[in-house]
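Here the complex is missing a single protein chain, while all its other protein chains stay put.
Here is chain A:
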Amino acid sequence: MNPFDYHRAEDAAGAAALVADNPAAAFLAGGTNLVDRMKLGVTAPDTLVDITHLPMDEVEELPEGGLRIGANVRNSEAAAHPLVRTRYPVLSQALLSGASGQLRNAATTGGNLLQRTRCVYFQDLSTPCNKREPGSGCSALEGYQRYHAVFGASPDCVATHPSDMAVALAALDAQAVVQDAAAERRIPVSRLHRLPGEAPERDTVLAHGDLITAVELPAMPMAARARYRKIRDRASFAFALVSAAAAMELAEDGTVADARIALGGVAHKPWRARLAEEALIGAAATGHDFAAAAEAELAEARPLPGNTFKLPLVRAAITTTLGEVADGVRGRGAGPDQGEGER
């Protein structure tokens, strides 16, 4: 590991200025991903600005009924917070499905959003990777593709964003509150991360030195019955192969009035399944309609030879999660192992 200076930040704007002024500086929050990358040599900052002592560790109600989760709120605290559990249980589920108890106690809301891909080639200095070393090539194109993208990838990068939390936030229309040295602005979480295009080294639209200070969730009545489902290689402590967050509101006549669907493990960013959402509006909310919504989204899928298996997983994640949400909305208990057909 390269030597580095360690600073404890005193205020958000000052921390942002300190990092903005030094291209080799980085913010340190929980460190669960950054410290690991430093050990691997993937990231080699000469200065760490520790932001964990800044007053960004509260969960607060917003005047219009939403919720503001400070960037330093630990993943375990956010998942357990009573207002998150009752108003946005899909966010608790997503958080609890990620990492381990120890890691969730350290990892923060802001850090979770800004964690980097676990693509094996990105994390291995001995292999080419355009994200780690622009222009060096993408080893995954002819390599291990199990955890790689099926939506929105480019010839330069097929990595996926590993966060579960961000998938729920994208479905919930959450916004990231961002502080730079001079001002504060808001960016929808669904537009915070980029598709790789020709610049896979850039994960997000943030500039160097931009500090996420909070995430804001809008009031969303249907979020109370939204659900998260994660498909992975082990029952616990594994990244998603595919995951889905879904919310749905039914009209008086039982048709779908509104829907939110986001997918994880399938793209360089949490993937809002807008084609599936559009296909659902006005539909009768049957298993057939959920399958049709999944097909609408899958029309855009471009799997790699090593991850075509993800397409049926996307279909299953969308239909099963929507079925569970529909049962909840209709007031029927949704058993964890119910089928995905007509109900």
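One rule holds in what follows: contacts are C-beta pairs under 8 Å (C-beta built on N, C-alpha and C of every residue); 3 or more make two chains touch, one makes a residue touch a chain; residues count from 1.
Following the convention adopted for this analysis, contacts and distances are computed from a predicted model.
Asker: Looking at UniProt, which of "Ectoine/hydroxyectoine ABC transporter permease subunit EhuD", "Succinate dehydrogenase subunit C", "ATP synthase subunit b" or "(2Fe-2S)-binding protein" names the chain that isn't shown?
Answerer: Going by its UniProt entry, the chain not pictured is "(2Fe-2S)-binding protein".
Asker: Just one of A:A20, A:V35 or A:A257 touches the chain that is missing; which is it?
Answerer: The single option touching the absent chain is A:V35.
Asker: Based on the whole complex, identify which of A:A13, A:A80 or A:A257 touches the chain you can't see.
Answerer: Of the listed residues, the one touching the omitted chain is A:A80.
Asker: Touching the absent chain in the whole complex: find that residue among A:A106, A:V120 or A:A257.
Answerer: Reading the full complex, the residue touching the unseen chain is A:A106.
Asker: If you put the missing chain back, which residues of chain A would it touch?
Answerer: 1, 3-6, 28, 31-32, 35-36, 38-40, 48, 50, 52, 74, 76, 79-80, 82, 85-86, 89, 92-93, 96-97, 99-103, 105-106, 224-225, 227, 235-237, 324, 333-334, 336
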